[in-house]
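Dropping a structure here in structure tokens format, bear with me for questions.
The complex appears here without one of its protein chains, the remainder shown in place.
Per-chain residue numbering starts at 1, and chain names A, B and C are given in the order in which the chains are listed.
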Amino acid sequence: MDDLYREVIIEHYKNPSYRGHLDPHDIQFADNNPLCGDHIEITLQTAADGTVKDARFDGHGCAISQASADLLVESIIGKPLDEVKQLNKEHILDMLGIELGPVRLKCALLSLKVLKAGVYGLGEASDSLVE
Amino acid sequence: MDDLYREVIIEHYKNPSYRGHLDPHDIQFADNNPLCGDHIEITLQTAADGTVKDARFDGHGCAISQASADLLVESIIGKPLDEVKQLNKEHILDMLGIELGPVRLKCALLSLKVLKAGVYGLGEASDSLVE
Amino acid sequence: MLNVNEIRKDFPILQRKTHDSVPLVYLDSTATSQKPTPVIEAMDAYYRRSNANIHRGVHTLAEEATAMYEAAREKIAKFINSPSARQIVYTRNTTESINLVAYTWARANLKAGDLVVLTEMEHHSNLVPWLMLQSERGVELEFIPVTEDGLLDLEAYKTLLARTPKLVAFTHMSNVLGTINPAADIIRMAHEAGAVTLVDGAQSVPHLKVDMQTLDADFYAFSAHKMCGPTGIGALYGKAELLEAMPPFLGGGDMIKEVKLRSFKPNTLPHKFEAGTPAIAEAVGFGAAVDYLTKVGMENIAAHEHAITEYALERLEEIPGVKLFGPSADKKGGVAAFTFDGVHPHDVAQILDRDGIAVRAGHHCAQPLHEKFGIPATSRASFYLYNTKEEVDLLVNGIYKVKEMFG
Partner (left out) sequence: MLNVNEIRKDFPILQRKTHDSVPLVYLDSTATSQKPTPVIEAMDAYYRRSNANIHRGVHTLAEEATAMYEAAREKIAKFINSPSARQIVYTRNTTESINLVAYTWARANLKAGDLVVLTEMEHHSNLVPWLMLQSERGVELEFIPVTEDGLLDLEAYKTLLARTPKLVAFTHMSNVLGTINPAADIIRMAHEAGAVTLVDGAQSVPHLKVDMQTLDADFYAFSAHKMCGPTGIGALYGKAELLEAMPPFLGGGDMIKEVKLRSFKPNTLPHKFEAGTPAIAEAVGFGAAVDYLTKVGMENIAAHEHAITEYALERLEEIPGVKLFGPSADKKGGVAAFTFDGVHPHDVAQILDRDGIAVRAGHHCAQPLHEKFGIPATSRASFYLYNTKEEVDLLVNGIYKVKEMFG
């Protein structure tokens, strides 16, 4: 487990491939986890065929929240938005490859919550999006 | 213990020697135990030498409260009021000869509380009189 | 039917002797129930293995403790068929559950002149909070009368409903009369009149199968200690939309989402109502109690209690001078409150105690009900899953002994 923590998470935390902000963008959403101050913004460009053309995340926080965001963005580029809407917490946990207690789960799922709130065009992000 | 309960308490409960109300009286006081509805009134005549000339109790309630009152009144006739003022809970418990939990103790001490409040000429009876 | 001899082995205290050598005959479960080994051991194990403060903890113990605390909530929700666990708020006891509603929902929604309907058979817990609100806010209180045979007068209730009360708060089962009130009907009628309902379930949840979705109660309060669980914890069930709209109760850690020096945002349900470090070990014990009751089966428990109660009422009725309160066995739970001619209930209880028989004597926190019947106190024997007909016989023999003593 330590190895997984180190390899996947630390790598994506220290050297994210998708950190940034797209301008122009079709979808933008941001939220934070008030408990630990993690903050994530996601910007996204869509293609004419309803797929994700490009995406970026920005923000700050713990390794889990930032690495999850990087992994998530990587995983959705090229995917149909309809498929993105269906993503759930297993998608994130599979990519991280570690078990997480309830507190760290919130960190891990922040980016997915932000992404889904953006894609669904919601005013507010809710925990029920990622259950 | 059952025997003591029966002999002393039941006897004084069923056949009290000092149940009644003195008129005229020099001292009168009454109070009740709101938890179980026990009620005791004591009336008392004093002699010129500061002793208790005569006394009676009236009221209703459990055997312990009524028997204690009868025993108490019996024990103070002829005693100096100054001595009556010093009576404490051991006096009652010695006469009853049984151990009592905190709830029944209140029943047992009601008459002493009433007596002392009367002899001290207090407006209200307080638990601290019998501690 | 349950196997009471097997059940009794689960309750270590039933091996207890009092007065040196007299076996305990515990007939006071309405005051508090005894605890089976699995409940005692669950809390013991929690302290020996997993104890930590919950929520926000990242370390293993904190995660374990949090998971155990929340798993118990899920069990309790399922036990009363709550639509979700977030509608279960942990409190200290039934009393705090009711006060929570009085301090939050009621103070946010009731104003001077608004009518609150209670009943004459309420426990002080479902009376004093409303008396306090009456003096503070000027709400009006009215009471559904209790009939001579210990039932609620539902005709009088209808008349009260015509005055459009804002709240109807009543006990599902009386702790003195044993009466099981027709809660679903009372709630339906209240709703038709536009009132919110609060049910004091302190005596029903331990003894009957209760179902929040069938009953349709808006608030439902109960205590763990009366249902084989530990002291120090209870629960309030509430409808989600009511709980969500209510202001918070106690302020502090965990009940907040965000705190600044000048403002705060309350947390989501149920945490909004759970301020500070909660009764964690007790929640674990509460969950174990619910598991235990579920395993035995609430239907079995109710049937067993019914059989004992029927027998007890029959036997007690035979004793000259005994007067029983409350309805007949088919309309009540396992409670037999009585007076005994010429002997004060305290004396009855104390003399029975010499034979190891634990009954309660007093007004049982229902002083107005006793006043209504013109008596200051009753003796009360009450029954639970671990009681036997032999114990009823011992009680009856004990009362004959009292009779002889005072004869």
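Methods note: contacts are C-beta pairs under 8 Å (C-beta built on N, C-alpha and C of every residue); 3 or more make two chains touch, one makes a residue touch a chain.
Values in this document were obtained by computation on a predicted structure and should not be read as measured data.
Participant: May I ask you to name the displayed chains that the omitted chain touches in the full complex?
Facilitator: Spelled out, the missing chain touches these shown chains: A, B, C.
Participant: Based on the whole complex, identify which of C:Lys75, C:His123, C:His271 or C:Lys403 touches the chain you can't see.
Facilitator: If we include the chain that is not displayed, C:His123 is the one touching it.
Participant: Touching the hidden chain in the complete assembly: which of C:Ile233, C:Leu269 or C:Val402 does that?
Facilitator: Residue touching the chain left out of view: C:Ile233.
Participant: Can you tell me which of C:Ile7, C:Ala72, C:Ile98 or C:Ile186 touches the chain that was removed from the display?
Facilitator: Among C:Ile7, C:Ala72, C:Ile98 or C:Ile186, only C:Ile98 touches the chain that is not shown.
Participant: Residue by residue, what part of subunit C touches the chain that was omitted?
Facilitator: Touch set of subunit C with respect to the missing chain: 12-13, 16, 18-19, 24, 26, 28, 31-32, 34-35, 39-40, 43-44, 47-53, 56-62, 92-96, 98-99, 102-103, 120, 123-125, 127-132, 141, 143, 223, 225, 230-233, 248, 250-256, 258-264, 275-282, 346, 349-350, 352-353, 356-362, 365, 367-368, 371.
Participant: What residue numbers in subunit A mark contact with the hidden partner chain?
Facilitator: Here the touching residues of subunit A are 1-2, 5-6, 10, 13-14, 35-38, 61-64, 103-104, 107.
Participant: In the full complex, which residues of subunit B touch the absent chain?
Facilitator: 34-35, 101-104, 127
Methods note: only the chains that are shown with their structure count from here on.
Participant: Could you please state the distance in Å, as a whole number, between where the Cα atoms of subunit A are centred and where those of subunit B are centred?
Facilitator: One centre to the other, that is 80 Å.
Participant: In whole angstrom, what separates the CA-based centres of subunit B and subunit C?
Facilitator: Here subunit B and subunit C have centroids separated by 39 Å.
Participant: Which residue numbers or ranges of subunit B touch two or more of the other chains?
Facilitator: There are none in subunit B.
Participant: Which positions in subunit C are in touch with at least two other chains?
Facilitator: Residues: none.
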